[in-house]
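The complex appears here minus one protein chain, its other protein chains still in place.
Labels run A, B and C following the written order; every chain starts at residue 1.
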Amino acid sequence: MGHSATSGGFFMNADRREALKAGGAWTLLTLVAAAGWLRPGDATAAEAWNKAAFETHSMDETMKALGGGTPAQSTDIVFFSTPDIAENGAVVPIGVTSKVPKTESIAILIEKNPNMLAAMFDIPPGTEPSLSTRIKMGQTSNVYALVKADGKYYVTSKEIKVTLGGCGG
Amino acid sequence: MPSTMRRRLAALASASALALVFGGAFAQSTEEGIAQYREALQDGNPAELWEARGEEMWKKPRGPKQVSFAACDLGLGPGVVKGAYAQMPRYFPDANRVMDLETRLLWCMVHQQGYTEADATKIKFGDGGSKRSDYEALGAYVASQSRGVKMNVPLDEPHVRDMFHLGERMFFFRGGTHDFACATCHGDDGKRIRLQDLPNLSKVEGARKAYTTWPAYRVSQGEVRTFQWRLNDCFRQQRFPELEFGSDASIALTAYLAGRANGAEYNGPAIKR
Amino acid sequence: MADPMKIRANLTGDSTEVKVLMSHEMETGQRKDGQGKPIPAWFIQNVKVMHNDKVVLTAQWGPAVAKNPFLSFKFKGGAKGDKVRITWTDNHNDTRTDETTIG
Partner (left out) sequence: MRNTILGRGIAAGAMVMVVGGLLYGCATAPADPEVSARATAMMKASFKAHGQAKLDRLDQDETQRLCSDYAGRALPASVAEKIQQENLATVRYPADGKLVGDWKSGEKIAQSGQGFQYNDDPKKPAGANCYACHQLSPKELSYGTMGPSLYRFGKLRGFTDDNRKYVWAKVYNAEAFSACSNMPRFGHQHILTEQQMRDVVALLMDPASPVNQ
């Protein structure tokens, strides 16, 4: 059946995997959604938001919530257009490219934010495993780019310094 | 597993930090880091969301008289937006006054659309959230229509010229508890406050570089800020009383800075920290 | 109702670059108002990008995504004139869909 937006990515929590193993119903739903038969608004209601993964405070907890093991460090994950210093923590540009074959999803995690996970993206075949977005950082922190490829997890990180801008008033 | 894993990741992080230092491909200094940051922000400017909102506002009938801004003359004829911001502030005979963009918008709202001045100035500046100012949306739209146009404030016009000179004196006026003038922070080359480079607005190059970026989306505030806001907040930090919206002093100082920027290509609305 | 998104989709070679700006508070739930009362979290949770009828990207976001979110990525298989449609849904179950034509 190939990939769909929701199969095999971070979006899948334990329940969903069970559903998938059980076959039938869920697979049909994703195919229907992927084919656009459900209009947005209908389909989005069926989309998952992994609450547990967005409430974690460490990489371990996050991996657990995502249902994955210890990620291997990889030089095939690269940050681009990601500054070493943020002039303001309210908007920090982050770009991640994964050269890991069969990349299925990319997540951005901020070690010292109140909750570590900032965003996760599922990358279906045909979409380049490379994207950029902007996140908030409360303070100077390590930023992790976590990639799931062919069922395995890979990670790289860099520190971004957050500075106090302006006149300080 | 938890703590070992955390430690391993920390080790990875410091290893990659070392790689950064010795790799040499990344920022060598704070300045370069900040430059990278600013560069990365250029990819997408939320000011476009304000521009879209402002364009809709400009074209729709509004106010008690249900009149659109098609009747509003920004100096180049009723409803003409293209290039208008690059020639403001300017003298408007119908109001017998030099006006900047925001003051002119207010004039059109009151004299053409039938708003009371109190209604039209209820929200001068937004808060980045549900409190939204029409001036910020309209300002972003009108200014965006001067992108690529050379600044050409009509300084030969006697009223504008007079305001320019008054604005120049104002720029150097020291006062308040801290003895600050605009020139305190913006009168020298190559200085910065904290990590922010300070344009030397007493020189043509500095005025050109700075003025042509406003209005701007401020990421720290999640809001588009107009030049009226920029001046208002500078004076707050100068420890002055509050500069009134649309006041002559606000227009005189704008005339000085915009006039000094003449000849430079307008390039806003920009995105800033 | 939420403001429209600003979407750009440009074809270069066989790759379509999508850039989108969304109008959203992305309130973290960590901040307090003037009276010291916590401001409740309000943020986009799900994003879906469709090329014609095919999903080309889905995302789950937490409140750490910056206010007025920006997202940029590329996909293959797009042609000029095709539609790119983006939908977001936030934690108040508010949703917004906008589309653009690949140029």
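Some notes on this structure:
The rule is short, and it goes like this: a contact is a pair of C-beta atoms (placed from the backbone, for glycine too) under 8 Å apart; a residue touches a chain by one contact, two chains touch by 3 or more.
Not measured: the values here are computed from a predicted model.
The missing chain, though absent from the view, touches A, B when the full complex is examined. For the chain missing from the display, the contacting residue among B:85, B:107 or B:141 is B:107, taking the whole complex into account.
Annotation: of B:52, B:86 or B:99, B:99 touches the absent chain (contact as defined above).
Only one of B:38, B:161 or B:209 touches the chain withheld from this view, namely B:161.
Remark: the residues of subunit B touching the chain excluded from display are 30, 95-99, 103, 106-107, 110, 117, 121, 158-159, 161-163, 165-166, 168-170, 172-181, 183-185, 187-188, 190-196, 198, 202, 235-237, 239-250, 252. Seen from subunit A, the chain kept out of the figure touches residues 85, 161, 163-165, 167-169.
The rule is short, and it goes like this: only the chains that are shown with their structure count from here on.
Looking at B-C and A-C side by side, the one with more C-beta contacts is A-C.
Here the CA centre of subunit A is 35 Å from the CA centre of subunit B.
Per-chain CA centroids place subunit A at a distance of 15 Å from subunit C. Those residues of subunit A in touch with two or more other chains are numbered 90-92, 132. Shared interface positions of subunit B, i.e. residues touching 2 or more other chains, are given as 43, 219, 222. Subunit B contributes residues 1-2, 5-6, 8-10, 12-13, 16-17, 20, 26-27, 30, 32-34, 36-41, 43, 185, 193-196, 219-220, 222, 236-237, 273 to its touches with subunit A in the complex. Interface residues of subunit C, counted against subunit B in their complex, comprise 3-4, 6, 19-21, 23, 25, 66-68, 70, 72. Touching subunit B in their complex are the following residues of subunit A: 58-61, 70, 73, 81-88, 90-93, 95, 132, 142, 144, 155-159, 161, 163-169.
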